[in-house]
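Removed from the display is one protein chain of the complex; every other protein chain stays in position.
Here the chain labels run A and B in written order, and each chain numbers its own residues starting at 1.
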Amino acid sequence: MSFAWAKQYEPKSAFTKWVDEKLPVPRLVYNAVGAGYPVPRNLNYMWNFGVLAGFCLVLQIVTGVVLAMHYAANTEVAFGTVEHIMRNVNYGWMMRYAHANGASFFFIVIYLHIFRGLFYSSYKAPREMIWLLGVVIFLLLMATAFMGYVLPWGQMSFWGAKVITGLFGAIPFIGEPLQIWLVGGYAPDNAALNRFFSLHFLLPFVTAGVVILHIWALHIPGSSNPTGVEVKKESDTVPFHPYYTAKDGFGLGIFLILFTFMVFFLPNTLGHPDNYVEANPLSTPALIVPEWYFYPFYAILRAFTGDLTIPFTGIVLIEAKLLGVIAMFGSILVWFFLPWLDKSPVRSGHYRPLFNKFFWLGLMPCMGALFYLGGAKPEEPYIVLSQIFTAYYFLHFLVILPIISQIEVPKPLPFSITEAVLGSDDKPGSSTGGGTHPKPKDAVKDLPGRDPDGSLQPAE
Amino acid sequence: MTIRLASIIVGLALTAVLVLWSLAPGLLNFALPEDPPYYAYQEENIQPAGGFVFEGPLGTWDEQQLQRGYQVYKEVCSACHSLKYVAFRNLEQLGYNEAEVRAEAANWNVPGIDPLTGEATTRPATPTDYFPSPYPNDVAARAANNNAIPPDLSLMTKARKDGTHYVYSLLLGYNEPDPEDVAKSPDFETPAGLYFNEYFYNINIAMPPQLYPDLITYSDGTEATPEQMAEDVTAFLTWTAEPSLVERKQTGWFVIGFLFFATILAFLSYKQVWAGLKPKKT
Partner (left out) sequence: MASTGASDTATTAQADRAHGDDTQDGVRRRDWIHIAALSTAGVGAASVLFPLVSQMAPSADVLAASTTDVDISALQPGQSVKAEFRKQPLFVTRLTDATMAEASEIDVSSLRDPQSFEDRTQETDRSVLVQLGVCTHLGCVPLGAAEGENKGEFNGYFCPCHGSHYDAIGRIRKGPAPTNLAVPDFEFVSESVIRVG
């Protein structure tokens, strides 16, 4: 798809014409991330993280393939080969630190990308499919990151693998055989390490495939923007190249400065010291914690401490362990339903006073607390706190969001992106170019859903 | 509509389960963890006056210090602790030349095979060999050390929180228990065969105190105080854990400097591209 005014790819030389006829990859790129993709002109820096996430995926694949050239997935030698990479391989330490910190930065970028989607309701129609594919990518990333953390075969690797595969043991009836099948034994060993390595190598390429679908789905409605008002005409947009390639280039520079600072000066800060101790199946570390980016989900997992029983009978309906597992997976699965739970026709949080309050005073502190609590010791007051915030997490998405989207009175929206940027706009059909004389405010600010041109549709 | 109704019901049900079956019992029995019933270990590590020379973004190795630290490892630690990820050839990084490394390696015996009979034996090490373990296997290590295996030291300063300072503190941490704290924790005792060390998370450590004044004679004439030896061997163990530490930081300065330059250019380019497109809001 494209807007009617999108620039067309015009091959100039005979060679590019020939390529364009046989396999129009340059045209594809031109339309995807080149001058042929019109993008709203008012995107803020929160819109940088999509490109950065793509960069992170490439970074992880390149450094990962390099590391795989020197790593051996065997419990006898895996820890030693990682040390071999750190000590003997030329620039091996750089590759490994870039890969390990790259995983953390990938998640930082992804969380900011998701944050953007949540605040600006990027999940709403017509962009539901982009959002759904994004959640799939997030799940793939979590699986990949978890399996990658197991590969060095340190203490946290081993016990992380044991605890996480142990979650599957909570499933009734099939749990225990499923768990044994997953690790290929009674505890993680060579079989588990080898399959984790295989899948850790495979999944990033699967992710890359889903990323292509994610971008494809994006190009059908086009990018959203901070006002949430859809693009109406050419003055609302600029070509992706050079406007957003230049902006993304600057964003990439900032990202790389922060990233290389961690790689070269604090490379082990985001990791755990116990993973520099070789795995010992007979000795558990004092506190088993996942990598920081799993903390919120780990906090949700641990929040369920009581079995669901029928009161006064002692009959256990669902064990606490299973409740935790259900809640942990459920906490991400709710995102799949988000486009249909939030029915407000207004997208941007800026124009939704009630949503805005719950977002900044509810969800954000809640996520911050869960990030902290997931890494805390399993003792009071952390348990009670993680239960309170877990409850809020589900209430926010499953109860509060559907209700506020029903009762909320949104603020008036700008008529168009052009107006939002320039402070004024001409109605369609006006013959002069954009932005010379201001219009009376009430003449252009319609309530959502009432736009005569139908460009602002309810999210259903 | 149906889906939102269902969602509200599911959300309330899940919250109810959490609140009634997990949170409520938790609150009823709410009890903050009591003060540790046992003597608490010291989480704040000490460090030498002025810190270590390799710390900080500009820190570099002090080769003399690393050589002294190697001497401490060789004459004290290596009796019980292995250094299995470090090869003798790595000692060149401490400022020894190739011939010195070859000679030093020959002072150590590593497991070998008799070329005539094929029987297991030992031979002098060569630069490509790794530091040998003092024990043939874990069982022997356990048997010789009151059931506690002396851990490998190659990665010790990365394998503990705040590792460099921790190792330094631990080596000097064989103090007398604080009588006040002892009075607070009636169960406190130091079993036979263990030693009180306030920086060890279990308080009682299997390793006896090692560093006494003039335990070794430094070849460069430095006075061998316990603090000096602890600082030197900690520096050496930081090097064994991360030989690329200094190279890494120096590369980092160069990379980040370049990136700052590139980012400024990218910013100017970005502003240039957008110039003219965004008139000021009227």
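Here are a few things to note about the model shown:
In the analysis below, a contact is a pair of C-beta atoms (placed from the backbone, for glycine too) under 8 Å apart; a residue touches a chain by one contact, two chains touch by 3 or more.
In this text, all values refer to a predicted model and were calculated from it rather than measured experimentally.
Of the listed residues B:Asn29, B:Asn97 or B:Thr128, the one in contact with the hidden chain in the full complex is B:Thr128. Annotation: of A:Asn90, A:Thr269 or A:Thr313, A:Asn90 touches the absent chain (contact as defined above). Even with one chain removed from view, chain B keeps its contact list with that chain: residues 87, 89, 126-128, 258-259, 261-262, 265-266, 268-269, 272-273, 276-277.
The omitted chain makes contact with chain A at the following residues, 3-5, 62, 66, 69-70, 84, 87-92, 94-95, 126, 221-222, 230-235, 238, 249, 416, 428-431, 433-434, 453-455, 457.
The criterion applied here is as follows: only the chains that are shown with their structure count from here on.
Each chain gets a centre from the mean of its Cα atoms; for chain A and chain B, those two points are 33 Å apart.
Contacts from chain A toward chain B in the complex involve residues 41, 80, 83, 86-87, 93-94, 97, 238, 242-243, 246-247, 249-250, 252-254, 256-257, 260-261, 263-265, 267-268, 273-274, 276-277, 286, 303-309, 320, 323, 327, 330, 337, 340-341, 343, 379-381, 383-384, 387-388, 390-391, 394-395, 397-399, 402-403, 406, 421-424, 435, 438. Listing the residues of chain B that touch chain A in their complex gives 3-4, 7-8, 10-12, 14-15, 17-19, 21-23, 25-27, 30-33, 57, 85, 90, 151, 154-155, 158-161, 163, 201, 241-244, 248-249, 251-253, 255-256, 259-260, 262-263, 266-267, 269-270, 272-274, 277-279, 281-282.
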